[in-house]
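One protein chain omitted, others in place.
As written, the chains take the letters A, B, C and D, and residue 1 is the first residue of each chain.
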Amino acid sequence: MLISKVVGTTVSTIKDEQLTGRKLLILRQIDESGEVFGKPYVAVDTLDAGAGDLVLTAHGSGGRQTAITKNSPVDAVIMAVIDHLNIEGRTIRR
Amino acid sequence: MLISKVVGTTVSTIKDEQLTGRKLLILRQIDESGEVFGKPYVAVDTLDAGAGDLVLTAHGSGGRQTAITKNSPVDAVIMAVIDHLNIEGRTIRR
Amino acid sequence: MLISKVVGTTVSTIKDEQLTGRKLLILRQIDESGEVFGKPYVAVDTLDAGAGDLVLTAHGSGGRQTAITKNSPVDAVIMAVIDHLNIEGRTIRR
Amino acid sequence: MLISKVVGTTVSTIKDEQLTGRKLLILRQIDESGEVFGKPYVAVDTLDAGAGDLVLTAHGSGGRQTAITKNSPVDAVIMAVIDHLNIEGRTIRR
Partner (left out) sequence: MLISKVVGTTVSTIKDEQLTGRKLLILRQIDESGEVFGKPYVAVDTLDAGAGDLVLTAHGSGGRQTAITKNSPVDAVIMAVIDHLNIEGRTIRR
């Protein structure tokens, strides 16, 4: 799983019908200091995450192992909202 | 999912028979400013996307969770055409 | 799918028995100008591609959605030979 | 599989219900000298690994081939704790 921060939202009218009503958030990974890095990517939100939240995303077929994403053409899902991380002795919160 | 722009098309006479009639578009990712970056890749278009459109692509087995791509030797599909994105306070349109 | 050029061949006597008779070609990706870049990788050829051909390769489980690669320990297949590409207004042929 | 070191832990109250009771550890890869590199990622721990341990992680659907991770929205699992590695004539231990 990747450790990422919610940085945005997407709006799409034309999409695969299995995505109707799905919330697709934009994320960027964070590093061991809690700083965002890398390019934005998109994951389905099933946990009502919000802007600035730190989350974990599962990728590939792992992104479809939830009731909401099953059999949909998606490859990433937010499967946990992070309270805090302990990395190399440092505590990171949103 | 990756956030990408449609930048081209492919023409192939010799291909796996399951790809007959499929529209294969060339894409490049966009960054948090809406600028394209990275190398071109190819995805199946099931939504009639056109040149310059911003789209989301699902990869891996997720690329085969549509009626059109099911059981085909493909690994990426356009599953949403983007109206607009909100990234870090900025709005991005095609 | 990746856009690549056929740059070589592999010869292996010791291999998984499901690979007997399979043609494994070496490829390198091409960029938006048609120039090869990146490190070589290997895909199963089911379309009789030859040296210098531009092809599309499907990866992961997508590489096993052909009659020839089904259930084999492979992760990439050539599923189209490219006639030409149109990328950002430029036409690219082999 | 990737060769990594356990560098941290995650705490999440809001998560997919299939993750209840799962231990999610933060890892970073090590190189051929045993030095950590790259950005942190998260894997499910099924082997009671601890901080500083060297481990192997399996990714993608491979991360769900254990009794604990089966059918869960995860994409990485610790499937071995390393006693030692022999890389290019050098022995590496935790």
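Here is the rule we go by: a residue touches a chain if its C-beta (ideal position, glycine included) is under 8 Å from a C-beta of that chain, and two chains touch if they have at least 3 such contacts.
Model, not experiment: these values are computed from the prediction.
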* Structure fact -> Full-complex touch with the removed chain, picking from D:6, D:19 or D:79, is D:79
* Structure fact -> In the full complex, chain D touches the hidden chain through residues 1-3, 29, 31-32, 37-38, 46-48, 56, 58-66, 69, 77, 79-88
* Pick out the residues on chain C that sit against the missing chain. => 7-16, 18-19, 24, 26, 28, 39-43, 60-61, 63-64, 71-76
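We adopt the following convention: only the chains that are shown with their structure count from here on.
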* Asked: In whole angstrom, how far does the Cα centroid of chain A sit from the Cα centroid of chain D?
  -> 20
* Residues of chain C whose C-beta touches two or more other chains -> none
* Asked: Which pairs of chains touch one another in this structure?
  -> A-B, A-D, B-C
